[in-house]
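Here the structure is laid out as structure tokens; the discussion comes afterwards.
Coming up: chain A.
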Amino acid sequence: GSTPSANNAGNSGTPSGGGFEIALITDKGNIDDKSFNQGSWEGVVEFAEANNITHKYYKPEEASDAGYLAAIDLAVTGGAKVIVTPGFLFEVPIFEAQTIYPDVKFILLDGAPHTADYKTFDTKGNVASIMYSEEESGYLAGYAAVMDGMTKLGFMGGMAVPAVQSFGYGYLQGAEAAAAELGLADGAISAIYHYTGDFNETDNNKATAKTMYQGGTEVIFACGGAVGKSVMSAAAEAGKKVIGVDVDQRYDSETVITSATKGLRASVVQVLESIYKTDSWSTFAGQTTYFAAANDGIGLPTAVIGDAKANAFDRFGKFTVEQYEKVFKSLVDGSVDPIRTIEVKDANGYATADELVSGLKLSKVTVEVR
Partner candidate 1 sequence: MQNKTIPPSKPSLFHRLIHSKGFSAFTAALMSIFLGFVFAFLIMAFASPDNALSGLQMMLIGGFKRLADVFYFATPILMTGLAVGFAFKMGLFNIGASGQYTMGMFFALYVGFMWDLPAGIHWVACVIAGMIGGLLWGLIPGIFKSLLNVHEVITSIMFNYIGMYLVDMLIQGNGVMYVSSKTRTAYLPASAQLPTLGIEHSNANISIILAIIIAILLYIVLNKTTFGYELRATGFNKNASTYAGMNGKRNIILTMGIAGAMAGLGGAFAILAPSTIMGSSMTYEPINVIAANGFNGIAVALLGSNNPLGIIFSAVFISHIQRGGTLASLYGYKPEIIDIVIAVIIYFSAFAMLMNTTVVAFFKKLFMRKQPLSSGETSKEILAEKILPKDQDTSGTTKEEA
Partner candidate 2 sequence: MNDYIIEMLNITKEFPGIVANDTITLRLKKGEIHALLGENGAGKSTLMSVLFGLYQPEKGEIRKNGKTVKINNPNDANALGIGMVHQHFKLVEIFTVLENIMLGVEPHTLGFLQKKKAKEKIVELSRQYGLEVNPDAIIEKISVGMQQRVEILKMLYRDNEILIFDEPTAVLTPQEIDELMEIMRRFAQEGKSILFITHKLNEIMAVADRCTVLRKGQYVGTVEIKDTTKEELSRMMVGRDVSFRVQKEASKPERVVLSVRNVSVPSKTSKKNAVNNVSLDVRAGEIVCLAGIDGNGQTEFVSALTGLERHTSGTITLCDQDISKASIRTRSKSGMSHIPEDRHKYGLVLDYTLEDNLVIQRYWQPQFQRFGFIRRKAVRAYAEGIIKQYDVRSGQGPITIARSMSGGNQQKAIIGREIDKDHELLVAVQPTRGLDVGAIEYIHKQLVARRNAGKAVLLVSLELDEVMNVSDRILVMYEGEIVGELDPKTTTVQELGLYMSGAKRNQKEGSHAE
């Protein structure tokens, strides 16, 4: 029948006959998940609106490889030329899609295309695979917390996926480093380490956080999308602090002292620019690109949006931008290189206290797992 045209929120710009040009496929979450979907969608919107390109996101009918592939198919039918797929769940579907739709460009975040049996890894010329060094971001967070004088830390991860794990591991290593630097005694820092098992805002996540605070925890690194909401409300009630994740969450709550960001938005924008503006697609195409301190892909926020003069570190007690820049540099030049993965026995990926301590070589920091 008639040509579809964009309308209500969620897709904007007017389609040039060809429907929606830049498409994003959400995984199981929605684009406000305070995580992959949201970060990358913000990137899409930012770029597309700046350049007035039609864009839209699609929700798969079924959360399975086939379902994601079907969604990609729908997006292509909808006129997509560039498709952004946030999350490792798209690795296998993209492996298929890259050959089925050779002239569609794919931006795969946090994953690399491979076959279901993991035998063949192959990123074709129409796919850009993007990864992030979360451990570095987490490292900075942990470092900042301890430097700021906190000794009772908490970590609440969503589910034990690589991204979340390495955030957590980095966090502990950062704390350890800071403690050492401050010359604190062994065990001077205690950390409670917990995976909620979901990425949602739920009353039990809030209760769990509240319980941690009640137990004396000063700050919780909330590392699981909407789990952050629960932790922030718990912090607000307990009068304690939170460290945000992925994007700068200072705007969500007064309790957020800083956020261990990773440049989801930035990276998506960069790649889109390489396609539409700088036509340097080749720099990303057919390979996996890591976003890390080295290429400004991760870090703690140093500026407040919409207020050039404001101090992004105003919620710290002692910790200063100078200290931050120093440690950041050490990550850039590689003099410090946090461990990204450790050996975990448990099937559900939950590391035990011993695994963390030995795997991450912790001495100043004692860990309790919940």
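By definition in this document, contacts are C-beta pairs under 8 Å (C-beta built on N, C-alpha and C of every residue); 3 or more make two chains touch, one makes a residue touch a chain; residues count from 1.
Regarding candidate selection, all candidates are chains of the complex that A comes from, given by their letters.
Everything numeric here is computed off the predicted structure, so don't read it as measured data.
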Candidate from 1 or 2 that touches chain A, complex-wide: 1
Candidate 1-facing residues of chain A, complex: 1-2, 4-8, 10-11, 19, 28, 56, 58-59, 61-66, 69-70, 73-74, 77-78, 88-89, 92-93, 96, 115-117, 159-162, 197-200, 347-349
